[in-house]
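Every protein chain of the complex appears in place save one, which is left out.
Presenting chain A:
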């Protein structure tokens, strides 16, 4: 028989989380109606989709710069994800682990410097 009492923390968490997130959605709607700031327009009602029209044929050209920014983002995002397991296991890997990670960060920095110098970060 499963002891359901041990799941109490997650139940409390779900109740509070749902309550809070519901509040975040409905509170601004209620406040705007009550204060008279409720003026929907076409732009306000449109879905947010990274600057593109949301409902359109997806096979059209877009600026290559979006792609470049996305690639750079992925590299540094993955780097950050990689730092967490490294940080918690540093007591096991010791100085060798620390130096290795610094070398890795240095290599990423060189790539970043290259991209910066080549103008990959400039939008115009």
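We take it that contacts are C-beta pairs under 8 Å (C-beta built on N, C-alpha and C of every residue); 3 or more make two chains touch, one makes a residue touch a chain; residues count from 1.
One rule holds for everything that comes next: contacts and distances are computed from a predicted model.
Undergrad: For the complex's missing chain, which UniProt name, "DNA polymerase-3 subunit delta", "ABC transporter, ATP-binding protein", "NADH-quinone oxidoreductase subunit N" or "succinate dehydrogenase"?
TA: Options "DNA polymerase-3 subunit delta", "ABC transporter, ATP-binding protein", "NADH-quinone oxidoreductase subunit N" or "succinate dehydrogenase" considered; the missing chain's recorded name is "NADH-quinone oxidoreductase subunit N".
Undergrad: Looking at the full complex, which residue from A:42, A:60 or A:117 touches the chain that isn't shown here?
TA: The missing chain is touched by A:117.
Undergrad: Where the complex has a chain not shown, which of A:2, A:20, A:80 or A:96 is the residue touching it?
TA: A:96
Undergrad: List every residue of chain A that touches the chain not included in the displayed model.
TA: 96, 107, 110-111, 113-114, 117-118
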